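Every protein chain but one is kept in place in this view of the complex.
Each chain gets a letter, A, B and C, in the order it is written, and its residues are counted from 1.
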Amino acid sequence: MSDLETFRADTRAWLEENCPSGVRQPDAPPAAVWGGRRAEFYNDDAKVWLERMAEKGWTVPTWPTEYGGGGLSNDEAKVLRDEMQRIRANPPLFSFGISMLGPALLEFANEEQKKEHLTRIARGEIRWCQGYSEPGAGSDLASLRTRAVREGDHYVVNGSKIWTSDANHSDWIFCLVRTDPDVPKHNGISFLLIDMESPGVSVSPIQLISGASPFCETFFDDVRVPAANLVGVENDGWNIAKRLLQHERAMLGEGARSSSMGPRRKTLLEVARETLDAPEGRLPDAVIRDEMVQLEMDQACYKSTFQRSADAAKAGRGPGPETSMFKLYLSEMGQRGSDLRQRIVGAEGLGWSGAEFDAEEVQIAREWLYGRASSILGGTSEVQMNIIAKRVLGLPD
Amino acid sequence: MSDLETFRADTRAWLEENCPSGVRQPDAPPAAVWGGRRAEFYNDDAKVWLERMAEKGWTVPTWPTEYGGGGLSNDEAKVLRDEMQRIRANPPLFSFGISMLGPALLEFANEEQKKEHLTRIARGEIRWCQGYSEPGAGSDLASLRTRAVREGDHYVVNGSKIWTSDANHSDWIFCLVRTDPDVPKHNGISFLLIDMESPGVSVSPIQLISGASPFCETFFDDVRVPAANLVGVENDGWNIAKRLLQHERAMLGEGARSSSMGPRRKTLLEVARETLDAPEGRLPDAVIRDEMVQLEMDQACYKSTFQRSADAAKAGRGPGPETSMFKLYLSEMGQRGSDLRQRIVGAEGLGWSGAEFDAEEVQIAREWLYGRASSILGGTSEVQMNIIAKRVLGLPD
Amino acid sequence: MALVLTEEQELLRDSARDFVTNQWDFDWLRKVRGDSDTAGYDPDIYKQIVELGWTAIPFSEEVGGLDLGYAELGVVLEEMGRKLMVTPYLSTVVLGGGAIALGGTADQKAAVLPGVCDGSLLLTLAYQETSRHDPYAVSTAATVDGDGYRISGRKTLVLDVQSANKLVVAARTGGNAGDRDGLTLFLLDAGADGLKVSGGLLLDSRSGGHLTLENVAASAADVVGEVNAGADILDELFSRAAVAASAEMLGGAQDAFDRTVEYLKEREQFGAKIGSFQGLKHRAARWFCEVELLRSIVMDALRAIDEGREDARELACVCKARASDVYQMSGQEGIQMHGGIGMTDEFDIGFYLKRARVSELLLGDSAYHRNQFAEMRGF
Partner (left out) sequence: MALVLTEEQELLRDSARDFVTNQWDFDWLRKVRGDSDTAGYDPDIYKQIVELGWTAIPFSEEVGGLDLGYAELGVVLEEMGRKLMVTPYLSTVVLGGGAIALGGTADQKAAVLPGVCDGSLLLTLAYQETSRHDPYAVSTAATVDGDGYRISGRKTLVLDVQSANKLVVAARTGGNAGDRDGLTLFLLDAGADGLKVSGGLLLDSRSGGHLTLENVAASAADVVGEVNAGADILDELFSRAAVAASAEMLGGAQDAFDRTVEYLKEREQFGAKIGSFQGLKHRAARWFCEVELLRSIVMDALRAIDEGREDARELACVCKARASDVYQMSGQEGIQMHGGIGMTDEFDIGFYLKRARVSELLLGDSAYHRNQFAEMRGF
């Protein structure tokens, strides 16, 4: 047996013993554990599962063991993922700490910061949110105006952030702040970690066109932040930010994969068969059929492209500007899908509220509306195209 | 009877008497008379017809009688058009002199110029072509470099023009030339009329991707042009040019109307029925059917828009920047149509040459290729969109 | 008729625009969501509309109408559409009133239309039963019962079903679902025994919902038009209503466009007005063209109805198909060009997308009308 095969056998045995049935489908509800000071668990097993996985470092399998990780190679991590999927185990922990902040800290933070924050992320003790966008700045992130002024061993922070997902449930926020207003805009930016229990931090959820949302606006009013919470060099935060954005786009681009979390949705084909009252045979609406097929085909192309990118990454290339392509396409395919779904169900997808409309109907409408955000948040499609034109194609400014 | 009704009755009677059967469909061939020194007539009747109409000033019905026009009001001109259509009479004369240069001369030329040139245009004695674009300048017309240097009572012209349609059949060319290279580019341009028999003028036809074309490149090598041939003020030619471009776009936009000139083509529906072997009933290819319908619908919208614009013009508004919209749409609809046509006939529209392919097959392919020019020549679609954004919507630079 | 507004129509437009701008509270679209007792519209606004004479526009003078045409109806609908005004106008004047005016008996006209004109009566049309607009897909059965009928069935997406006093209901007196023959229209009281309304709030803050009929009694006098020939009325009614709805949609598309162009001129990013970016410029230019083309076809289709032109029904298909596509595009581009702020409920632009979607699916989406058009043209 190769080392990897041994690892697979061991992992399978360990999971069999330690993964409680309450976090395995079909027993497990389609819910996630996000950790944090006010962590909520969908059942007792979920709590046990998180503790056991954190103990092994397998909430963050590839991170170094000294920071709470599992120290696994990429191949081993894939084996772990495969084995968890095999038994349909929910992941023990989701967080922006894992997917976005962690990789950045590993690359840019000092030893104390890594020790303190990475281990707490790995154990699910602290829930993080991201403070990048600002009201009025939009996709032009670097025009941010939240000000951090050094006073002795603290920064005093004033300003506000928008689109801070789940800020109302989070414990800490990683922030881009302006530390030097007198230099060109990309230069005077720093990357700061802020405890949201600090006096002067307040959070207000945002109502979207689709209704309640995970997004918030976060305000900073003379918030004192220890200077030790600065990551990297003062005024050099933009480099960290860019790296983090790549991770974010990669994560958003990978969205299609992790969508297995939710309850299984009816496929478009199933919806069409039901609505058009055509349980079998060729769909009677040739135009809808053609649109559905085009979407399926585009998804197949996307899947191949994602695989190609992953195969290329194995050959040593990390997430680069082509992640913009994933973001651009995935958001638009999602929009087309929810648009088609709503057009197919027609009258049954137009309700906003009232006993009249069942939950599934209302969900179709809300999802369609919410989906419009996907080509805006996390960098608009226009920004992604700018990035491709500039960084991939090298077109002139 | 109203004046207009009287006019209609008179016109009808005159036409009945004077319009020979050889210029009326179905006897008349689908051909046009372009006039000029080397004028060609598709038959003897066509010559008689031109002479009689020129006599009445009805080759240019709304121009003043002193310049060879008919002095008709717009309403009377419409009556004339209607009555000619009623008896299916070919127009007596086509020319860029009528559709483009004439209106510009009426607006900007001095009395001598009007007398000399307008009358000769009206009588079909001189065939004009347009010298605007230059190699390397493309849609950025104003960056033209053909130089005209004043020497006494002459200009000496050097440079070249491209896309000079039918230059090889034309007698005179109206040209934009640079008379002052030291001022910002729109300022140093003049509008000059040049006799193509002048020594130093030469013409070379352009081969397009679709094969032979009406386009030429025209070269000027120390061509001496009398200063009296300057229209308007020296260095102020750009204003004339802009006005003329509006007339050109309006003419291109109106293209759909005058297409009755050619032999009647099979409609897309007829082609589809033949090719798909479906003489009646619903077309078996639902996707092609849907595309065809979408095109028909867009054409209907275009037709209504054109009518609305004409109705608005009657209420006193001339061709403005919205003509860019016509140019943009008409070219793209044409392209979609010939694209669809070729896709429908499939294998039968892929031949370039060889006894193997019949003329209709080859024509389908050539037209499809030639059609790609329509979104480029006469101002690219991109330029039309720029114009709309700037002049209609007032978006900032 | 020329494709320009007459002086009278321009006056009507100006006064309508004034009224909508000054009297209608856009925020009503948000407020109604928290209001479980809502009538589904603002009665005060509707009262003023009645006073302006809008409800009387298409009806003859005998019944208290102004005897104007669809051209005028389109003018006020466009202005209402601009600010997404919510009223039972479309259901009362165009659908319910339209059905009676087209096919009703003299008694029905006399009984109903004066009330429509003076605002004392609200109507609606209940026909749809399947998820998508399909006029002949009616299963609701009207069975003969003595001199009259008993009607049973279920209707969906009945616009303003909550507020209507009377309903025109399509039921089957012969044939099977999908057949053109065998449809009959009935004029029923909202309070009739066995008639159950179950309404809700639609995406776009309009009201609508289901209607359930259980052995609802109707007399022979309640039949609108002739028995089994309801489709003759419906075909013409839907063709006209599609154009009327398109006029309202044009207003919304135009306003979403206008708002966005303004935003492009104001909003700065990356150190410049975003309207100076050619990528957005070109999209705005195309969008402009789409709205202009829509305006032309709407004007043409409205006049084709008034003139009784042969191509009126074809134009209606072209019109509603394009209105559906252009309005949807306007909602989407509006949000996309506004960026993140366009996604917030606080900002107005998102409401255009919602109205666009509901309007698109009401009375047939663009695929439906393309197919209809194809059938008329023999494709």
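Everything that follows uses one rule, which is that a residue touches a chain if its C-beta (ideal position, glycine included) is under 8 Å from a C-beta of that chain, and two chains touch if they have at least 3 such contacts.
It should be emphasised that the depicted structure is a prediction, and the values quoted were computed from it without experimental measurement.
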Request  = Using the contact definition given at the top, list the shown chains touched by the missing chain.
outcome  = A, B, C
Contact residue for the chain not shown (choose from B:F96, B:W163 or B:W238) = B:W163
Remark   = From B:D10, B:D27, B:E107 or B:D140, the answer for touching the chain not displayed is B:D140
Key: Touching residue (missing chain; options A:E125, A:E274 or A:D290)   = A:D290
Inquiry  = For review purposes, identify every residue of chain B that touches the missing chain, sorted by number.
reply    = 133, 137-140, 143, 162-163, 206-209, 211, 275, 277, 285, 287-288, 342-348, 350-357, 365, 368-369, 372-373, 375-377, 380-382, 385
Query = Footprint of the hidden chain on chain A, which residues?
reply = 269, 282-283, 289-290, 292-294, 296-298, 300-302, 304-305, 307-308, 311-312, 314-315, 322, 325, 328-329, 382, 384-386, 388-389, 392-397
Ask   = For chain C, which residues lie in contact with the unshown chain of the complex?
value = 277-282
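Basically, only the chains that are shown with their structure count from here on.
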Note = Separation of the C-alpha centres, chain A versus chain C, in whole Å, is 41
Remark   = Between the Cα centroids of chain A and chain B the separation in whole angstrom comes to 57
Ask   = chain B: which residues touch two or more other chains?
value = 290
Query = Which residue numbers or ranges of chain C touch two or more of the other chains?
reply = 367, 370-371
